[in-house]
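Below is a slice of the complex: some chains, not all, each in place.
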Amino acid sequence: MSMNNLGIVKRNIVRADKAAVDKLSRFGVATIHEAMGRVGLMKPYMRPIYAGAHMAGTAVTVLLHPGDNWMMHVVAEQLQPGDVVVAAITADNCDGFFGDLLATSFMARGARALIIDAGARDVAELTKMGFPVWSKGISAKGTIKATLGSVNIPVVCAGAQVNPGDVVVADDDGVVVVPAAVAQQAADAAEAREANEGEKRAKLAAGVLGLDMYKMREPLEKAGLKYID
Amino acid sequence: MSMNNLGIVKRNIVRADKAAVDKLSRFGVATIHEAMGRVGLMKPYMRPIYAGAHMAGTAVTVLLHPGDNWMMHVVAEQLQPGDVVVAAITADNCDGFFGDLLATSFMARGARALIIDAGARDVAELTKMGFPVWSKGISAKGTIKATLGSVNIPVVCAGAQVNPGDVVVADDDGVVVVPAAVAQQAADAAEAREANEGEKRAKLAAGVLGLDMYKMREPLEKAGLKYID
Amino acid sequence: MSMNNLGIVKRNIVRADKAAVDKLSRFGVATIHEAMGRVGLMKPYMRPIYAGAHMAGTAVTVLLHPGDNWMMHVVAEQLQPGDVVVAAITADNCDGFFGDLLATSFMARGARALIIDAGARDVAELTKMGFPVWSKGISAKGTIKATLGSVNIPVVCAGAQVNPGDVVVADDDGVVVVPAAVAQQAADAAEAREANEGEKRAKLAAGVLGLDMYKMREPLEKAGLKYID
């Protein structure tokens, strides 16, 4: 067993079930995160480069070194339609690892988005191309191509564990990771929750209070809540 | 006198005069802040979830604990048309305390916005609904309902003191608090300043320099300013 | 020789060649930064107040003190059509040094933008006026007019050295500084790079991998990259 996985490209990965990914793509990040029991979120500093993007895909992971995007070209070859690239960095760094050329290549391979715990650039072009990126920041700073990283090993990206083949869903609220093994289960739970939410929304819009709808008055009183005038 | 105000809901608060709020709603945050003598601003990390929102309302305050949004349902019942909810947290935390369901409830009660020193979520839906939120961040992270906070006690939100009934004005520049007792006076001062600004704007657009319009040349020379070639 | 340059306004500066500035205005910040050998970028915290702005101009510099925008009126008089104001601050500060009145004055003088290592305000108005600002933040906090700074001295703005007359290019990716003496050379290099990029983009869009286009397979293998299944 080696002490690290640097310099390795795993070609065959088991991607989450396509039907489950498609179903998950109908729900927002907050709904899925709740449906899973409030786990799997990346840190809130991960923001989309443009508003309104919403995406679900299967993770192809890449581990990069700060200031070095060599492996981005290696990961391109491993992409299949419906994939999303999840890029982790071995240290804090916000250089612009990704721009419109790489996006062109990723789109040609069928990739849906990039999730990167670092910076991106060519933001105006990426917006025009409709290739969404969720990143820690935006920076025009270029990178070199000198050090080996790895492709399709488990990575920690923005505080979340991502295994190759996991489902990644991202929207204006952030990024959530759904392990491949529970993708269908999470999609079903999200669907149930969403249905449930529609009903609640209608009641609340009609003026019913959450206090009554959720039957909170008694537990609040028990906890000691006091009303004064 | 109790040492803390946790677990209290004050039902009757004195809201700032409606006419003063309406008048204040015609002016931007920067203008009001200047008109008041440069006080009352929240920290600049408070940002709107979408561009172009502009709102004035009367504060209904809520004090929450990190990761716990139970009191959000308690505060809903205290809302009247024209109110804005101001949510302070007892510790630094950026979880998503607020989403589209609570927004539906708040809107049904006539609330105009939420100002929260923490995170919000369901940003895409909130944008579609036109319910503006000014927050410290955006996060899909869910919260629990386990601990009592309070409603309509004085709070410190993003560095600013807010008393229930105060006027809160928010736009793309940030959030300013106008104590209820000086709302009319602040609105008048903002109006005077705005009128004054229109005239200045016309002069500056015509090419008159601020140096001359504000008669700065002499004080600058006195302060020692030197022109060289 | 004085120990500092505070209180000085230099009237005559040598601006970069207009043709070079015009040519540079055709290229993005990332392209120019790469064409120059990856130097000249400001820190990535410098962000445009609205998306889609793209600007190239000749730098008129101003050094300000925290919370004091007096020199903004002094710098206005030194502006010529095609200039961009580059404002450095002597300490970390994010107050709103600049709003719509100053923007009106700057536009009347023909200025194209403001780059400021501090805050701006009146963001909604500036967006309507189409006057772009790249700044460290947005804040309604007002400033005083009490302390001398200087105009058209060399400054360090957001980590980059800027001399009066240098070319500054800014877009959604950030801000890059091109020394006046190499403006034409940088423009030519950016043009060459851009042409080159068009060809690459076409190949990548057609599905050619960067691995093959850049002939990376051999050096990657030499560096020890291993493919596993």
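As written, the chain order gives the labels A, B and C, with residue 1 at the start of each chain.
Operating definition for what follows: a residue touches a chain if its C-beta (ideal position, glycine included) is under 8 Å from a C-beta of that chain, and two chains touch if they have at least 3 such contacts.
Nothing here was measured: the structure is a model prediction, and the numbers come from that model.
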Total identical subunits in the assembly as filed, 3 in place: 6
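Heads up, the rule we're going with is that only the chains that are shown with their structure count from here on.
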Shared interface numbering between chain C and chain A [over half = same, under half = different]: different
Per-residue multi-chain contacts in chain C, two or more chains: none
For the chain A and chain B complex, residues of the former touching the latter: 28-30, 33-34, 38, 41, 44, 47, 51-52, 54, 171-174, 176, 197, 200-201, 204-207, 209-211, 214, 216, 220, 223-229
Chain A residues touching chain C - in the complex, by the definition given at the top: 7-12, 50, 70, 72-74, 76-77, 94, 96, 99-102, 104-105, 107-109, 119, 121-125, 127, 137-142, 145, 147-148
